[in-house]
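Below: one structure in structure tokens.
Apart from one protein chain that is not included, each protein chain of the complex appears where it belongs.
Showing chain A:
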């Protein structure tokens, strides 16, 4: 293991005519990690994957795998295999023939035993003689996985592998995929537009937008400390409020938000002007009746009016109109400890300053919001 098998992309670009699909991308995927490339459709994530597979040639830059430069290597000479979107199983071959395909090309011995063992691993031991069309979507998905994994690739690429499955099966396959990855210790590069899928499975998530990587890191870090408005909105939901930076106060910085003084962790003050976006996740906020006391040191925004309250079972999701006209989202856990609010109630918003994040005000506060559009 170690860095000997890291997948490294250096300054990789791909242009189709005048359209820049991937723009000067630098990326290091540590060997053995479960890496997710997350982004909306058209962000360049699939093109990036296809360049790693060798199915597209980069317009510029280098792709290396350990010590080997694979940039110009033909796809059939790369120690990389792909689980295709919609699987691309060979319809004229049986399941066993599909899985054996790669081994037969490399002239391996005991193909039959390996195929049987691999089918057993994906729990399709009895299905070897069937044709792909005779299998359900989830089973076909597992065959595609087995067909790629049996070759022991140094990197396994997964292109929206769960996109065609229904929600319940998708959840189940997320867990199975993660288990298999832990078992085989192969580097997985997983392309998806589903933020929940990326966060539940991957060790490292790279959020991609318009051909560049917006931010990369552990799912928790991305969620708690987004560095751009796009990431703040694309991963979960965020309230972004206009503010002006003031002085420092111990480890915190003071931000003036429409006349209210708030605190934010000083560690992540964006470069640039004094104008900032003050971000807070809806589930981090608690609602209190107007004027009710807050915990010492809490950030408080006063005199909001509840304009919408929707009960979802686990939580109640509120929309609160603030005195400056903006509507903020608040998700309250349904712990049953206090009565909910109704539309028209005047409320204060409280949260712990540590949960606040600050973003450069030069960015569009709505970037990445329409994440429900399926590719």
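Definition applied: contacts are C-beta pairs under 8 Å (C-beta built on N, C-alpha and C of every residue); 3 or more make two chains touch, one makes a residue touch a chain; residues count from 1.
The rule we apply is simple: contacts and distances are computed from a predicted model.
Asker: Under which of the names "ABC transporter permease", "Chemotaxis protein CheA", "Tryptophan synthase beta chain" or "RNA polymerase sigma factor" is the non-displayed chain listed in UniProt?
Answerer: UniProt protein name of the non-displayed chain: "ABC transporter permease".
Asker: Would you mind spotting which of A:47, A:151 or A:299 touches the chain that isn't drawn?
Answerer: Touching the chain that is not displayed is residue A:151.
Asker: Name, in rising order, the residues on chain A that touch the hidden chain in the full complex.
Answerer: 53-55, 74-77, 80-82, 84-86, 88-92, 101-102, 105-106, 131, 133, 147-148, 151
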